[in-house]
Each structure stands twice: as C-alpha cells, then as structure tokens.
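Note that one protein chain is taken out, while the other chains of the complex remain in position.
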Amino acid sequence: MNISAIIFYAISALILGAGILAVTSVKIFRSAIWLLFSLVGIAALYFWMQVEFIAAIQIVVYVGGIVVLIIFSIFLTQHSGKEMPKPTKSKMIFSALASLSGTAFTYNLISHYDGFTFNSSKPFNTSMNEIGTQMLSTTNYGYILPFELVSMLLLAAMVGCIVIAMRPSSNQIASATIMLTESEILNKKD
Amino acid sequence: MYNQTEIIKDTTELGPEGELVVNMGPQHPATHGVLHLVVTLNGETIKKIEPHLGYIHRSIEKMCESLTYRQFIYVTSRMDYLSSHINNTACALLVEKGMQIEVPERAQYVRTILNELTRIASHELWIGAMAMDLGAFTPFFYAFREREMITEIMEDTCGARLTMNYIVPGGLMYDIHPTFQNKVKAFIKQFKEKVVEYEDLVTNNVIFQSRTKGVGILSAEDAISFGCTGPVARASGVNCDIRKIAPYDVYAKVEFDEVIETAGDSFARYMVRIKEMNQSIRIIEQLIDTIPEGDFVGKTKNVLKLPKGEFYQRVETARGEFGVYIVSEGGTTPHRIKFRSPGFSNLSALSHMAEGSKIGDLMATMGTLDLVIPDIDR
Amino acid sequence: MFSLEGITTATQDWLLIKFNPTIALAIECVIVILLSISLFALLGLVLVLMERKVAARIQIRLGPNRVGPGGIFQTAADTLKLIMKEGLTPDTADKFLFNLAPFIVMMVAMLLLAPIAFAKNFQIWDINIGVLYISAISSLSVIGILMAGWASNNKYSLLGAMRSGAQIVSYELSAGFAVLTIVVLTGSLQISEIVAAQQNGWWLFKGHIPVIIAFVLYIIAVTAETNRAPFDLAEAESELTAGFHTEYSGMKFALFSLAEYINIFIVCAIGATLFLGGWMPLHIGHWEGFNHIMDYIPSSIWFMGKTFFLIFLIMWFRWTFPRLRVDQLLNLEWKYLLPISLFNLLLVTIIAIMGWHF
Partner (left out) sequence: MTNEEIKEYISAHAPNATFEETGEWLNIIIEAAEWKALATAIKGNPLQMDFVFCLTCVDWKTHLTMVYHLTSTKQRHNIVIKANLTIDQPQIETVAGIWRTAEFHEREVFEMFGVHFSNHPDLRKLILEEDFKGFPLRKDFEDPINMIKL
C-alpha cells in the first residue's frame, strides 16, 4: 500500500463518516455542517485525482453555494438550537432500503469496468484550454448545446427567483448570486 | 407585556410572531451609558423599541430635598455632566430670582461665556460619539482635540474639567483666571480653522450623508407633542431656544441666530449642532473683550432661605430645555424639587422615530438625539 | 545575488540525496506547514501593529509606544494576554461547532496561502487553476462565520452571521469579475503565468481604463469580503456589539482576528499579483538603466512592498469612512458594482480580442 492509497482511504473515510453523521445528527445545523465536510471530502478526492478544475468547481458550487443556501434556509426557518424529532421506524427502513439500492446500482455500474483495478495509464487532460474548447465546440463531443441549455435553465431559475422575491430578502439574493456566479464562471472560463 | 426580569433572560427564543427581541444595553457600545432598550426586530427592521431606565437613577430630586440652596447646585453637575455648567447656572438663577439677589455684570458675562464654551464642548463630544456610532472612529479624536482646549480653560477657571461647580447663587465662586481671555481667543482662532476639517471629514462624506439623510424623521407636531427641545426640536423647525424666548444672563444683549432646520431628519439634527457651535463662537466673540470689571459675586446672606412659594427657571443646555422647579416652604431646604431634563423627553420620541427603520438607522437616530443617560435617569 | 529560489532548490536536493522521495516529500510538507504557521503568527503580529500605528497616525496620536522600542512588542504582549485568558464557551452554545468555527476560519485562510507567489519561483503550489482555486477556497470562509454566529446562540451573533453571509456571497461576484478581467487578458488562471505576463509592464498600466476600473472594483469588493470597515457590518460594534464573534474570548477570539488580518494579507497579495505584477519589478519601457536598477531589488521585497501598499490602502479606508447600512451595502453591490463589472468584463474581452492593450 503506497502513500497515495493511504490518502485515498483517509479521504474516503472522511466522506463516509461525515455523510453518516449528516443523516444521523439530531441538530439540523450540525447536519448541514457534516454535509459540508462530506462535500469538502469529495473535493479533496478530486484534488487527489489531480482534476483541480472539477475540485474547485465542486467547492464553489456545493460548498460555497448549496451548503450556504441550506444554512441560510435553516437560519430563516428554524428555531435556534432545537433538536429535530427522532425519525419514525418506517422512515428509517425506507431510507435504509433506498441507500442499499443506490449502492447496488452504483456497484453494478462500476463492475462493468474490470472490477476495481485502478488504471492510471490513461491520464486526464485537465488543461483549462482543453476544457474551455471542449465546452464551447460544435464539433464531435462538443458540449455547446447542453452548455447553452443549462445557461438558459439557470437564467430562467434566476428570473423566477427575482419574480418570487419581489420583496427581496437576503437569502433569495444569495441564491440568485450563486446561480449567477456559476453560470458566469462557466460561461467566461477561457 | 414583558416583565423586565423576564426580558433579560429571554434572549434565545424568537417572539410569538417570529420576531427577534434583542436587549440593546444596559451594556452596549451605542447606548453611551447604561440605557437599556428592548428592541423588537423583524429581520433587520425595527418593530418596537421600549426603553428601560433607572440603571443609574440616584434620585437626585429626593437628595436635594435635604440639601441647602447652596449645596444642591453641586448635585446638578452630576445629571447632564456634559452641560454641568449650564445646569449650575439654572439653579443659581432660580435662587437669585427667588431671593432677588443682584448678580454683578462681570459674573453674568463670565457665566454666559462659560455656558457657550460648555455647549461647544458638549457638541464636540457629540460629533465624535455620533460618528463612532456610524462606524467612523477618526472624527472622535479630531473633535476631542478642540474639546481639550475648552476643558483646559475650564480647568484653569474652576479647577475641574467636567463637573465644574463654578457657580454660586449671586455670581461666581472665584474670579476668572488671568489667562482666561487669551486662552478663549486662542480657542476661537483654532476652532474656526478646524471646523473646516469636520466639514471635510464628516459633513461632506457621502456615506455619512446617506446614513443620516431621511433617517429618523420627526415632524414639528410630533416634536412639540413629545416635548422635544433643543437641537432635536429645532431640526424639525420648532422655535424653542430658551435663550431667545426667555433670555437670562446677558443673552438679551448679544446678537445670535436661533438655528432652525426643517427636514427633521438625523442630518438636520447634525447640521443644527454644527451651526450652533458657530453661533456660540459668535456669542463668545461679542462678550470676551467686553467683560466688565468689578465684583464677581453679589452680596448674599450666609444662609439662603427661599421665600414660601413656587419657582421655575428654564435654561437652554446643549441638549435642550432644562428646567428647575422648586416648591419652597420658606426653610433652608426645598420642599420639593423637580428637574425637567431634556434627554428624558427626547428619549420618549425615540421609539416613534425609529420604528420601521433598520438597526443601522437606530444608531443614527439615537446618536443625533444626543442622549446623556444620567440626565435621563437623574 | 540572494535568492529564495536557490534556498528551496538546495533544500530539496539535499533532502532527495538523504531520503527516498516519499519521505523527502513528507519532510518538505512539514517544513512548509511550519513555515506557513510561523508566517501566520508573524503576519498577525505585524499587521495588527501596523493597523494600530496607521490608525494612530490618521487619528493624530502616537499609537502603542510602551512595550519595546516604538511599541513593536505591543501585539506580542497582547497575544500573550489572549493566550492566558480563559476561552469561555457559553452554556447554551452548540459547544462543538462553537469551538470548531475559529479553526475553520483559520484553516481556510491557511489554504489560501498555497498558490501565492511570494518571490521569483518561490511558491508552495503552482496550481494550474490558481485564481479559481483562490475564489473557491475563499468562499469557504463564510461557513466559519455562519457557524460561529449560529453556534453562539446569541441574537447579535446570529444577525451578524446573516449579514456576513449576504455580504460575502454578494461581493464575491464583483471580486470574481475583477479577477476574471485579468484572466481574460492573460489567458491563464495560473498565478505564475499571470505574473510572467506582466514582464514588460503591470496590468494596471498595460490594460489601461478597464483594468483600472477592475482594480477599483476589486479593492472595494475585497474590503467587503474581508468584513473590513466601511463594510464591517458583520461585526458592527455600535449595532451588534461584535457581531458574529460577540461570545468569543481569549485565543478563540484571537484566531478570528488573526484570520481577518491573514485574509487581508491574502487578498492584497492577490491584488498585487493580478494588477501590480506580483514580484515583478517596476519596468518602464526602454529605460534600460532604470530597469536594471529595479532588477537589483529582490523580488520578495517587490512583492511585499506592493502587498503592504494595498494593505495600507484598506486600512486607510477603515479609519476614514463611516459604516454603510445593510441595505445600502447590498444596493451598492447589486445596483452599481455588479452591472459595472459585467460591462467592464465585456470591454476587457473586446480589448483582449482586438489586442488593444499594450
């Protein structure tokens, strides 16, 4: 076992541990924080794989955006420090089943590619120029159409947000901000 | 309604309609003393403000009932400590009026000059504290540089820098210091130069203007109804300068303008005070070279006894109209004494002015009310 | 000539001779961590002292002048006091998160140190997404503040945290766009390449008007992002006593204020790198003699000089302006800065495509 593998297992343990804590915590704010750690762990995994761009986007979108939004909605709706009620039996069973089937599905997908052997012979091309060109090219494997569609979707979401928030409160501004940031960064990259 | 002790405990939970109840004070950087405001917030917007007073209430009125007419003046320095000299003047004027004591002209001139210096010192401190409330620290030091000159003049004159106690019924306690006139002239010169700095640093600052214009508006009717006086009422366009309405000392002899603004917002209150300082300088300039020679204290008996009856004296302090009401039964001590403090009435308008505005606006509004807590609590 | 690059390569060569590559890497990591922690401690002390001295100069007074010559040990004494102080945790606070929050803020500040080029070829990690990495990691710092505000179980803290959240999330946009203008001009996100592109002149001079606009926007936005006056609404002491760190004391409080100063250093360092050429010396056209003299000044001094100039600028703001109100703050961003920066970005793109810059 080399040092790389040790780092991988450490990061995975962090992700899984934080994930389990996120769903079992009785304090909603703590759940959000554990979720944050889990997502940071995933970003760390990307860094480990040396796909820095994806890692950075993971942090910007999920950690800087989604979790902040979640925290904001907790601030605005929940009473401080209240514990959530214990989930009912049936709920627990259903969530266990759901996660099991999710695991099985993922396993099924991965097992098509010669088991779990790590193949490092095929390096990623992660240069920014490459990503940018690929994103906006119209030729084979170009992503211009989905990219523009996503932009439209985000724009529609943003307009919707503004319409709903005729009396703008800070969290809606925040959500609009985050969406705008993402779309703009993706648009203007390169 | 909330019980006072309950409020202090209840800081963690939201109110019945999801509003936040925040205790601003008794220890809070913006209340400048031990004022306790229970602020009900809806997000950042203020729904209600309820002042809770009495943290430094010393019952000065009760104390004065057992003090003689010479002694009780000194207690009044501890009320509005920034206008202590003016408070003392009010008490002395009342005793002089009640006993028909002649005050020598020299004493009257010096009293008037010192009153105006006190007013400038108070406004200087206010500018600093007000700017600090709005988050600007530097004007505080600029204002204190000039205020220091005044306190030094006061120190030379009467040995104290804050609670002057320089006035006795009938005149002054001592004659003025030989350097008094020169120092006051030096101060006037310096002040005229440096007031430009305040204008640059504070008045013309875009952020300062946007923080104060249209904030904490008080209409003229409300100002009268709430009993507001001083710069607060004058910024709303109410003529209420006691120096003009019922002149005392030598105010009738000097020329000065009553500063009136009509906007009624925080910026107007700020401008009134800035302009008032210039008017005070004007008054001092007229008097400082013509202080008459002569006695500094009139002839009085050793034991003062006010005749049976009721007496009232109004003066204009830096914060507004200060009134002393004495009911005498003819003895050496008053039967009942009441101090009408300007801050108490001005504070009562705070809730009305700040409702519906943001927390940041509350600071601008409260800052321009120029509250001195011992003056409110007495 | 003395160069930091020589020291680093020499150290690395020596380590590689002595140990196998994995252990050498591990030792290098430890050295880097130790160095950055000591840099942090030093920066904290220096910047706090600098702030107090700058404030004192502006406020016509002397500032700290008792501990050590000219008061230079004042902050060290203060730090000692803060270490000795009891770090109180309120009874009703969420104790775990309450104690975690200052460390999160601190760790984020530390992570940001990685891609900064302190001198010529002296950089911890020349990551190929440099500025994107910085904007991604810096968006994490708001989490620490939100955590502190929530876990304190204090209404002032909560209000401060809410304000800070809205503020940082908003101003990240303008800062991001300002950074993007330079990225568009350079064509790269990598810090070393951005610096290299300024070999023949700093972007502030080369990119003329749009870059100057971007620079002004950047300074405003980062002042807001680091919660400094006149945008210090998160801790507005006259309104919210101390905002999100009302309940903190002792070393936990010190960590917050240390992180604040480190953040200032980092944003100023990035500003210096993007707009003022990082460690590049000042070169003027074809004045060979002048340029040659400028080259003799070590690159680390150039970098630090530019950074501290920007830090001084931000301190100057703090001691001059009153604080904005919360709605004015958001208005400023959404109604003025954001449209201007969007338009500015378009302008820069046109200039970059047409090659109109120098």
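Letters are used for the chains, namely A, B and C, taken in the order the chains are written, and counting of residues starts over at 1 for each.
As a working rule, a residue touches a chain if its C-beta (ideal position, glycine included) is under 8 Å from a C-beta of that chain, and two chains touch if they have at least 3 such contacts.
These figures come from a predicted structure and were not determined experimentally.
*Asks:* Which displayed chains make contact with the chain that has been left out?
*Replies:* B
*Asks:* Based on the whole complex, identify which of B:L53, B:M99, B:L162 or B:V195 touches the chain you can't see.
*Replies:* Here the residue in touch with the unshown chain is B:L53.
*Asks:* Could you please point out the subunit B residues that touch the chain left off the display?
*Replies:* Here the touching residues of subunit B are 1, 3-5, 51-54, 57, 59, 61-62, 66-67, 222, 224-227, 229, 238-240, 245, 309-312, 314, 321, 323, 325, 327, 335-336, 338, 340, 344-345, 347-349, 352, 377.
As a convention for this text, only the chains that are shown with their structure count from here on.
*Asks:* Closest chain to the overall C-alpha centroid, by per-chain C-alpha centroid: which is it?
*Replies:* Here the chain at the core of the arrangement is C.
*Asks:* When the C-alpha atoms of subunit A and subunit C are each averaged to a single point, how far apart are the two points in Å?
*Replies:* Each chain's C-alpha centroid was found; their separation is 27 Å.
*Asks:* Would you kindly tell me how far, in whole Å, the mean C-alpha position of subunit B lies from that of subunit A?
*Replies:* 60
*Asks:* Where the centres are mean C-alpha positions, what is the separation of subunit B from subunit C, in Å?
*Replies:* Centre-to-centre distance between subunit B and subunit C: 45 Å.
*Asks:* Could you pull out the residues of subunit A that touch at least 2 other chains?
*Replies:* 80-81 - these are the residues of subunit A that touch more than one other chain.
*Asks:* For subunit B, jot down the residues that touch at least 2 other chains.
*Replies:* Only 12 qualify.
*Asks:* Can you name the residues of subunit B that touch subunit C in the complex?
*Replies:* By the definition above, subunit B touches subunit C via 11-12, 20-22, 28-30, 41, 44, 131-138, 140-142, 145, 201, 205, 207-208, 210-211, 358-363.
*Asks:* Flag every residue of subunit C that touches subunit A in the complex, lowest number first.
*Replies:* These residues of subunit C touch subunit A: 22, 92, 94, 96-97, 100, 127-129, 132-133, 135-137, 139-140, 142-143, 146-147, 150-151, 153, 158, 161-162, 165-166, 169-170, 172-173, 176-177, 180, 184, 188-189, 330, 334, 345.
*Asks:* In their shared complex, at which residues does subunit A touch subunit C?
*Replies:* Contacts found on subunit A: 2-3, 27, 29-30, 33, 36, 40, 52-53, 55-57, 59-60, 63-65, 67-68, 71-72, 74-75, 80-81, 126-128, 170-171, 173-174, 177-178, 180-181, 184-185, 188.
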